[in-house]
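Here it is, the structure in full.
One chain of protein is taken out of this complex; the other chains stay put.
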Amino acid sequence: MVIVTSPSATEAEIRAVVECVERAGGEAFVSRGVRQVVIGLLGDVERFAGLNLGRMPGVNRVMRITSSYKLVSREHHPERTVVEVAGVPIGAGTVTVIAGPCAVESPEQTLDAAKLAIRSGATLLRGGAFKPRTSPYAFQGLGLRGLQILAEVRAETGLPVVTEVISADDVDMVAEHADMLQVGARNMQNFALLQAVGRSGKPVLLKRGMNATIEEWLLAAEYIAQRGNLDIVLCERGIRTFERATRNTLDVSAVPVVQYLSHLPVIIDPSHSGGRRELVLPLSRAGVVAGADGIIIDVHPDPATALCDGPQALIAEDIDEMARSMAELAAFMGRTLLRHPIVRVVGGDRRIV
Amino acid sequence: MVIVTSPSATEAEIRAVVECVERAGGEAFVSRGVRQVVIGLLGDVERFAGLNLGRMPGVNRVMRITSSYKLVSREHHPERTVVEVAGVPIGAGTVTVIAGPCAVESPEQTLDAAKLAIRSGATLLRGGAFKPRTSPYAFQGLGLRGLQILAEVRAETGLPVVTEVISADDVDMVAEHADMLQVGARNMQNFALLQAVGRSGKPVLLKRGMNATIEEWLLAAEYIAQRGNLDIVLCERGIRTFERATRNTLDVSAVPVVQYLSHLPVIIDPSHSGGRRELVLPLSRAGVVAGADGIIIDVHPDPATALCDGPQALIAEDIDEMARSMAELAAFMGRTLLRHPIVRVVGGDRRIV
Amino acid sequence: MVIVTSPSATEAEIRAVVECVERAGGEAFVSRGVRQVVIGLLGDVERFAGLNLGRMPGVNRVMRITSSYKLVSREHHPERTVVEVAGVPIGAGTVTVIAGPCAVESPEQTLDAAKLAIRSGATLLRGGAFKPRTSPYAFQGLGLRGLQILAEVRAETGLPVVTEVISADDVDMVAEHADMLQVGARNMQNFALLQAVGRSGKPVLLKRGMNATIEEWLLAAEYIAQRGNLDIVLCERGIRTFERATRNTLDVSAVPVVQYLSHLPVIIDPSHSGGRRELVLPLSRAGVVAGADGIIIDVHPDPATALCDGPQALIAEDIDEMARSMAELAAFMGRTLLRHPIVRVVGGDRRIV
Partner (left out) sequence: MVIVTSPSATEAEIRAVVECVERAGGEAFVSRGVRQVVIGLLGDVERFAGLNLGRMPGVNRVMRITSSYKLVSREHHPERTVVEVAGVPIGAGTVTVIAGPCAVESPEQTLDAAKLAIRSGATLLRGGAFKPRTSPYAFQGLGLRGLQILAEVRAETGLPVVTEVISADDVDMVAEHADMLQVGARNMQNFALLQAVGRSGKPVLLKRGMNATIEEWLLAAEYIAQRGNLDIVLCERGIRTFERATRNTLDVSAVPVVQYLSHLPVIIDPSHSGGRRELVLPLSRAGVVAGADGIIIDVHPDPATALCDGPQALIAEDIDEMARSMAELAAFMGRTLLRHPIVRVVGGDRRIV
């Protein structure tokens, strides 16, 4: 049994619910998220049913958990959620572009990539400081120094930062520097990490595992939601199939399927799924008209020297076409492509683009 | 070694090439297609190389077969092919909609479906008379009677007919009634059938096998091309993956990948890949902006009673939205959505829509 | 509704059943197999139920077809079937080895391979005369000449012949030369071919499609059975997965699963699934102790020069180890490894091994 409190619930109201449950011989587990508190109950469900918890002040909904996922399901929450990342919305009504380098390599490379990102239509900056790599001998990211570079580039450009966290122990450190925490495909069932980002108070970008069914993906989101964090954006990034012409197979059908099952926003990653630069534009367009709430793409000022996934990064000549496509297709879908206010300071000062 | 003759090559010219090869101790295999004759050579390649066959009258190209597919490759044929089906083009410049019932059940059902097809933007009518079914106890189609119904509905509506052939022995009979022969996913590596449709003189719609790599699909097309028939349209219809929320996974990336590798047109089948009505529109839109030259969809006047694949057929209320989407996205892609001239004869006569 | 007659049913008895059905307004479709006649009924099932067809002379079983496969199901046929190929049994009680070259290339190569086959424990000779090849430019087999070579080697060695047929039109020609017809993985859903081998009067080796579920495989067998031929041996030959270290992934679990669902014998093909010589022995052993009724393997006197699939052929030094393993593991499973009577004629005559 799970109780979702209203955003305006006071501490006293929450305490009252907990005490009521405990008096009935149950245990109450309070999870505090950015906007909501979720109280999980352990004990005799029948007994709880008699408590009329749904009528208590500060309580929004009481749900019996009978089937697989509840908090992220659209069944009890028909209106689609809009997640805000430092003021930038992701959800129905907009198409949001997240762009940046696959890996943060240096301040210059990250700033240059951020400028490309803005030109491509991005309002959020992506960039990896901690890289989960299949081989222990591959470049693993700059770590804390990478986070600092991202924060510096945010200060310079105004772009909020999305970055991956690969270990529960790193969540606090990453949350301190980033505006949105990414859980990567390889960690989609790292339950300790899911619970940690669920407690972090930061919006989460949850990538689908390469071999995860849509149901398993939504259950992974439920792990985050259970800790009180419903600010989750799902990201389809390609699944593993027998086809070898692409790195992974973008499951574009997952976009409408997820939107049918869940109220959470869903975006696509055309860079990692295709693994080839020339597929980024077609797949981005496909994702948006399939209904995606946004895209996340790799841009790199000089892909040939990239330390990670260079072959799939968009280059300057694709950038304007990306921005044009996203704007027109957003309009076709009845949405708006958000644009970053371009900083132009004359006279020795910062100037973007 | 393969010789492609020019469309204007005379019989005498072709005979001269064959004799030249035979005098050199080789065997020449002449394949006559709709527009072109292809001559395959067996024997000592080095010796043929000395014959200067490329200079003989009527010869367009001489290709050494070193890698996997040649005739359908874009390598030697950079301009993209437009295939015409009874005057209706499929290829760069247009978005072509093929629509109709999954299975032909009766004259009325087929005519009603054809009217829906026209409203949805279709210029070609699909409909199955021979149905390859996984179970021997499932409805196998009306056979010859189904072909006749399709021909009657073509006479009534003016829509050329695309229909599946499931056995090499049936190719002549089907070719007599249809304007385009479809080879289904389960038969993609039925090489006898591929060769038979290659000799048929009719355009071929070649569906990708559910577990076929893109390379295997192009090699299957090469089997058809080798018999002299280059009027091949490829159709991505979903591949088999672990995901169970959809019947198959539409591999939308296959569209740009195929266009990079081959000069043949490629369309998508959103009905059979998704297996669910509500996915047809999003996937159709995704396919077109990924660059597809068209779509093939199921429409049924009364899906609840369909003998085959009812749950995925578009119904009347989706139809106008489909036509609008296709027209707008075609324009976005710099293409035209062809529209069927709607027959309106006042006074007792036929009237469509 | 399907009627299986007893093996001793007379023509008069069969005719009586057909007439009874027709008098009731139904249609009866008689399929004559090697050992049994199957009569399929079309019409009003309820009315047939009143005819008491199960009591008519010559009738073995009457089955209502409600679920997917019936004739090959173990539900109504708990005892496991033994299929005999020119006197060689495949089924419970024995482990049968089928061996020979992937492709028939010459009389010498085929005879040498047959000798290796016998040494390896084989009692049936495999060899491809018609090869379904992904590429139209790959070696397609010797065709009729290949069949003749196989028949000559059979005369020489006494080994009955198993060979693939790739087109419904070739079934009669192949059946004339071979003792068992193989339907390959790519043709598992070539329904015209399934029906043709079902009518052929020859035992059939039905390979599982690379992407076929076990249910689809059994339904393909049902297509054959429906034409009156229950002499079907199933062959697991690997499925297509993401793993690239092996050509396909041998689904060894399919052996016990099939034996649970169907009464048909099932063997495995360790050569084509692994695609590597060093996997043939381990996978053969694994198949037998998983319960397989036999194995089918490639042997080649000189793999380095093989025109087809050389890298996976066993060579002489593996052969004795194979025979020893099969004999010991057959004993462990309570079965017998059949051995071919080795021909030793002194004085100028033939001598094998």
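Labels for the chains are A, B and C, by order of writing; each one numbers its residues from 1.
As a convention for this text, a residue touches a chain if its C-beta (ideal position, glycine included) is under 8 Å from a C-beta of that chain, and two chains touch if they have at least 3 such contacts.
Just so you know, these numbers come straight off a predicted model, no measurement behind them.
A.B. asks: What are the shown chains in contact with the chain that isn't displayed?
C.D. replies: Within the full complex, the chain not displayed touches A, B, C.
A.B. asks: In the complete assembly, which of C:Asn60, C:Ser106, C:Thr241 or C:Thr336 touches the absent chain?
C.D. replies: C:Thr241
A.B. asks: Of A:Thr163, A:Gln182, A:Ser200 or A:Gln226, which sits in contact with the chain we cannot see?
C.D. replies: Selected residue, touching the omitted chain: A:Gln226.
A.B. asks: Just name the one of A:Ala99, A:Val162 or A:Met210 that touches the chain not displayed here.
C.D. replies: Of the listed residues, the one touching the omitted chain is A:Met210.
A.B. asks: On chain A, what residues meet the omitted chain?
C.D. replies: 65, 68-69, 132-137, 166-169, 186-187, 189-193, 209-211, 216, 219, 222-223, 226, 240
A.B. asks: Contact with the hidden chain only, please: which chain C residues?
C.D. replies: Interface with the chain not displayed, on the chain C side: 211, 213-215, 239, 241-246, 249-257, 260, 273-274, 278-279, 282-283, 285-291, 328-329, 332.
A.B. asks: Given the full complex, what residues of chain B touch the hidden partner chain?
C.D. replies: Residues 240-242 of chain B touch the chain absent from view.
Here, only the chains that are shown with their structure count from here on.
A.B. asks: Please identify the chain lying most centrally, where each chain is represented by the average of its Cα atoms.
C.D. replies: Most central by this criterion: B.
A.B. asks: Starting from the Cα centroid of chain B, hunt down the chain whose centroid lies farthest away.
C.D. replies: Max centre-to-centre separation from chain B belongs to A.
A.B. asks: How many angstrom between the C-alpha centroids of chain C and chain A?
C.D. replies: 52
A.B. asks: Starting from the mean Cα coordinates of chain B and chain C, work out the distance between those two points in Å.
C.D. replies: Using C-alpha averages as centres, the distance is 34 Å.
A.B. asks: Distance-wise, how many Å sit between the C-alpha centres of chain A and chain B, to the nearest whole number?
C.D. replies: 40
A.B. asks: Going by the touch rule set out above, which residues of chain B reach two or more other chains?
C.D. replies: In chain B, 211 touch at least two other chains.
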